[in-house]
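What follows is a short report on a single structure.
The complex appears here minus one protein chain, its other protein chains still in place.
Moving on to subunit A:
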């Protein structure tokens, strides 16, 4: 079973990388970019039937730092 784990910064957590990207896009002449935030996409290949609770535990224990990040699991 293929999973796509989207890890994103929580709202309110400052993202210097996103800010730099936003400024770089403006520097390239793209107007109207009102924000940029950088996250991660982690693709997992797990055994069929892996319990949602186990997938959630993988996210909480390692893949995301829930102090600063949210995560969303997408089953392909």
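The rule is short, and it goes like this: contacts are C-beta pairs under 8 Å (C-beta built on N, C-alpha and C of every residue); 3 or more make two chains touch, one makes a residue touch a chain; residues count from 1.
Keep this in mind: contacts and distances are computed from a predicted model.
Student: Assuming one chain is omitted from the figure, identify its UniProt name from "Phosphoribosylformylglycinamidine synthase subunit PurQ", "Fibronectin type-III domain-containing protein", "N-ethylammeline chlorohydrolase" or "Urea transporter".
Tutor: "Phosphoribosylformylglycinamidine synthase subunit PurQ"
Student: Of the residues A:3, A:25, A:46 or A:63, I need the one that contacts the missing chain.
Tutor: The single option touching the absent chain is A:63.
Student: Which residue, A:16, A:35 or A:49, contacts the hidden chain when the whole complex is considered?
Tutor: Of these options, the touching residue for the absent chain is A:16.
Student: Under the stated touch rule, tell me which residues of subunit A contact the chain that is not displayed.
Tutor: 12-14, 16-17, 20, 61-63, 65, 67-68
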